[in-house]
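A single protein chain has been omitted; all remaining protein chains appear in their positions.
Chain IDs A, B and C follow the sequence of writing; residue 1 opens each chain.
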Amino acid sequence: MFMRWFHELGSPPYFYRFAGRLIPWLGGLCLVLLVTGLYLGLIVAPSDYQQGESYRIIYIHVPSAWMSLFIYVVMAACGAIALIWRMKLAEVVAISSAPVGASFTFLALVTGSLWGKPMWGTWWVWDARLTSELLLLFLYLGVIALYSAIEDKRQAARAASILAIVGVVNIPLIHYSVEWWNTLHQGPTVTKFDAPSIDVRMLVPLLIMALAFKLFYIVNMLMRARCELLSRERNSRWVAELAEADHG
Amino acid sequence: MSDLSLRSAFAVLLKRDLVLAYRRRAEIANPLLFFILITALFPLGLGSNKPMLQAVGPGVIWVAALLAALLSLDGMFRSDFEDGSLEQLMLSSHPVSLLVVAKISAHWLVTGLPLVVVAPLLGVLLSLPGDAIAVLVLTLLLGTPILSLIGAVGVALTVGLRRGGIILSLLVLPLYVPVLIFASDAVSTAAAGIPITAQLYIIGAMLVLALSLAPLATAASLRVSLS
Amino acid sequence: MTPRRKKRLYLVLIILAGIGTATGLALTAFDENLMFFYSPTEVRAGKAPTDHPFRLGGLVTEGSVERQADGLTVRFELTDTQEAVTVQYTGILPDLFREGQGIVSKGRLGADGVFVADEVLAKHDENYMPPEVADALKTAHEQGVQGTQAKTAVQ
Partner (left out) sequence: MPELAAELLECERNGRVLFSGLGFSLQPGQILMLEGRNGSGKTSLLRILCGIRLPDAGLVSWGGEDIFKLGPDYHEHVSYVGHRDGVKQDLTPRENLRIARAMGKPNPDVEIEDVLEFFDLYDLDDVPTRTLSAGQQRRLALGRLLVTRATLWLLDEPFTSLDRHGIDRFEKLMQEHGEAGGMVALTTHHRVALPDTKRINLSS
C-alpha cells in the first residue's frame, strides 16, 4: 500500500499535481508559525540573564543552522537514492534542495556573525564550528555549480549527487565540533542528551521557528522541484497537456 | 589466477602512467616549479623579517602545496578522456575502483612526492627551525596522497566539462581545507616545540578514510562523466 | 557464494576496516591535546609555548579586574578553578566580559608570568534563562551547597 503510493509519487505528473495541491496549505501554515514564533520570540519571551536582548537572534540563527545541516543530509540521501535506484524524482528533490540549503547556511553564518560581535567581541573567528559551517556553504555552492555546468541534466544530477555524498563527511564535523574541540562557540543547548538548558518560555518560540523554517524549506523545495520537473520533461506528453489546458 | 591478473593489470597501469609522465617530463615539472616559485614569492613580498616568515611559513608552504596539487590534477584523467583510454579503462575486466588506485598512485608519485622532496629547501628559505622542517616533510608525506585522492574525485566529476578548471577548484579546495588546517597547525606547533601527535593522528585518519572511500567515489564519478 | 559476491564482500570489508581505522585514529587524536585554547593549569605546568602566541581560556576570577590609569588597560585573573594566570589587555572589552564569565584571550606569555593579550573574546555558555530564574538557581545552588555541608557536618 505504502510502497504503491511511494511509487506513484515517483511519477513526475503525479508528483507535480500532488506538490501543487500541498504547497498552499504548507505555505499558509508556515506563515502562521513564522508570525507566532517571531511574536513569541521577540516580544513575549523574557530576556537572558547574561546576554540581555541580544540573545533573541537565536530565533533566526539556530533554526537556520539546523536547517543547513538537515537539508544537506536530505540532499545527500536523495542523491544516494537517485544513484542507486535511478529515481528521477530523487534527483529533482536533491537538486532543488541545494539553493535553499545554501541560503540557510548563509543566513546562519551572517546571523552568527552579528551575534558574535557584541557577545564574543569579534565578527568572525576561525574556530572549528564556524570554519566547518563555512565549508558547508562552499559544498552547497559546489553542488550547485557542478549541476549547472553539466548540460545533460540527468548526468548533472548524478554528478552533483556524488559530490553531495562525498561532502557528508563534513556534517558530523560541524555537529560535534563544539564537543570535540574547545571552541569559542558554545556547546549544544537543545539537542544535548539531558534536559535542554534553556528556559521553557524561550524554548517554545525556538521550536516554533524551527518548524516554520522546516515548512519553508519544504514549500520552497517543492516549488523548485515543480519548475525543474517542467523544464526537464518539457518534451513529454503530460507537460504538453498541461500547457494546453492552461491555454484553453 | 584472477588475483594474479588483477595485480598485473594494476602494475601495467601504474607503469604506463609513469612512462607517460617520463615522456612528458617537462609538463610534470610545472607544478613543482609553481610550488617553489609561489613559496619564494612570500619572502620577496613580505620582506625577510625572520620571525614573521617563521610564523607564516608553514601555512605558506602548505597553501602552495595545495595549489600545486590542484594545478596538477587536471592531468590525471584529461588526456585519457580525450583519447578514449578512459572508456577502455571503464571496460576493463577488473574493478574500476582498483585500477583508479593505480592511476592515483602514479599521480602522487609523479606530482606529490617531488613536493615532499623539495619541501626542506623551502623550509630553509622561510627560516623554519629544523624540527619544524622534519614535521613539514612528515605532514606532506601523509597529506599529499590525500590531496591526490580527493582531487581524483573532483577531476573525475569534471573531466567531461570543457572549462572544468574553475569548477574543479570550487569542488576540491573546500575538501582540502581540513588537511591544510591540521598539517600547517602541526608544523607551526612543532616550531613552538609542542608535541604534535594529535595532529598527525588526525591527518592519518583522513588519509585512511580517503584511501578507503575516494577510489569508489572516483570510479562512480567517472561512470557518470562518461555516460 | 559466487566469485563476484565474494569480491564485493571483500571490498566492503576493506572499506569498513578503513573507516574503522580512521575513526580509531581520530579518537586517539582527541585524547591528545588538540584544542583551541590552553587552560591556566596547563600554562602553570609549562605546557604552553613561551615564545609563541597561543590562546588562553578560563573564567575571570571574581574581584580581580582592575583598570589601569589610562582607562583602557585592564588586568584580571583567569582561572580554571585550579590555577590562575594574570592577563593584561589594552582595548575595548566585549559586552559579555564580566567577573565569573568564560573568556578566551589570545596573546603571549611574558617572562614575568603575565599573559599579554592582544585579543579578548567572551565565550558564553549554552544556557538561556531569564535573570530572575538565574538568581533563583543561584540561591538554590548555594542553599544546596550549604545543605550538603550541613549533612557532612552531621555525619
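Observations
The criterion applied here is as follows: a residue touches a chain if its C-beta (ideal position, glycine included) is under 8 Å from a C-beta of that chain, and two chains touch if they have at least 3 such contacts.
Here the structure is a predicted model, which means the values were calculated and not measured.
When you scan B:Ala26, B:Leu44 or B:Leu91 for touch with the missing chain, the hit is B:Leu91.
Chain A meets the missing chain through residues 86, 151-154, 232-235. Panel shows chain B; residues 5, 8-9, 12-13, 16, 19-20, 23-24, 82-85, 87-96, 99, 223, 226-227 of it touch the chain omitted from the view.
Keep in mind that, in the parts below, only the chains that are shown with their structure count from here on.
The centroid of the Cα atoms in chain A and the matching centroid in chain B are 33 Å apart. Averaged C-alpha coordinates put the centre of chain B at 35 Å from the centre of chain C. Looking at chain A, one finds that none of its residues touch two or more other chains. For chain C, residues that reach two or more other chains under the stated contact definition are 30, 34.
Contact residues on chain A toward chain B in their complex (touch as defined above): 83, 131, 135, 138-139, 141-142, 145-146, 149-150, 155, 158-159, 162-163, 165-167, 169, 173. Here chain B touches chain A in the complex through residues 153, 157-158, 160-161, 164, 167, 170-171, 173-175, 177-178, 181, 209, 213, 217, 220-221, 224-225, 227, going by the rule given at the top. Remark: chain C residues 30, 34-37, 57, 92-97, 101, 104, 119-135 touch chain A in the complex.
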